[in-house]
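Missing here is one protein chain; the remaining ones are kept as they sit in the complex.
Let's turn to chain A:
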Amino acid sequence: MDYALIWAALIAIAVFAYVALDGFDLGIAILFPAFPEEKHRDVMMNAVAPVWDGNETWLVLGGGGLLAVFPLAYSVLLPALYMPVIVMLLGLIFRGVAFEYRFKTRRAKFVWDVSFIVGSWAAAMSQGIMLGAILQGISVTGRQYSGGWFDWLTPFTIFCGLAVVVGYVLLGASWLIMKTHGEIQQRSYRYARIAAVILVLAIAAVSIYLPVVDETIAKRWFTFPASALFWSLPTLLAIVAVGLLRSLRKSQQGRPYLWSLGLFFIAFLGFSVSIFPYLVPHAITIWDAAAPENSLKFLLVGAAFLIPIIFAYTGYTYWVFRGKIDESSGYHD
């Protein structure tokens, strides 16, 4: 069995789970400036307060998992992305503590609002930049990163950063559509619509830009079997985009979030196919980076057994906190 490939798929699932779940937490925070009223902000925060911690854990799994099963990729990528990683971690600190601190003070509430907004912005932007930096390639010599200090900073990576911010806004707005009603929900429909349009355009732009500047990606996209997928992706993207916009126009409650996830899934698929079989494009493949087989097997035994259990009780938590949140359902004193 190709354990490295199985693990690549599992890490991809962890990353996607992170994006799908923490994406709406971050998106809601990014939307905070559009909702200046304190009562709205309380509701928005409570729409994610019981679950954000579990959502962030997928990021820990992504990092820990990469160290365990692809140590070479971990030890090349993190120094290469040093600054965006540190900014993301600091951003997530500001975001995370705001959940508790914000309800512990009246005088300084605005400080933790700012901390929540800026922290989430920084985290989302850094994640997008890292995505872009991986796509544009990373210099490697031997078993180490050999590029410069600011290799990750290009117009392309900034574009990717902004695209992820917009994407998270879409997830956040559609989560609010599902979890709230009244004014917050009404405004969220509007923000979701704007974000959806921008995100679709951004995905299209990246999909056109990448094969133009990167021959390997172009070759992959235009040779079978990836080409089959490639030509079906624009169609899929169009279908999902239309589905999302229609769902928003019809004021559906839960569907917009699912359609938004569909949009992310397509982008994620495009990303995976573009870099496959590399973990660090043009330098380190899945098999180069893989830990020795007994490490892969040892963790896989547990993962195969535990990940379904994790999905089960995470699902249970979401079920406990199902339904709409309103101003009377504050979780804090």
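Criterion: a residue touches a chain if its C-beta (ideal position, glycine included) is under 8 Å from a C-beta of that chain, and two chains touch if they have at least 3 such contacts; residues count from 1.
Here, contacts and distances are computed from a predicted model.
This figure omits one chain of the complex; the name its UniProt record holds, of "Dihydroorotase", "Cytochrome ubiquinol oxidase subunit I", "Spermidine/putrescine import ATP-binding protein PotA" or "Transport permease protein", is "Cytochrome ubiquinol oxidase subunit I".
In the complete complex, the hidden chain is touched by one of A:3, A:16, A:35 or A:74, namely A:74. Although one chain is not drawn, the whole complex shows that of A:90, A:236 or A:269 it is A:90 that touches it.
Within the entire complex, the positions of chain A that touch the omitted partner chain are 49-51, 53-54, 56-57, 59-61, 63-69, 71-72, 74-79, 82-83, 85-86, 89-90, 92-94, 96-97, 99-101, 103-106, 108, 115, 143-146, 149, 291-292, 294-295, 298-299, 302-303, 306-307, 310, 313-314, 316-317, 320-321, 328-333.
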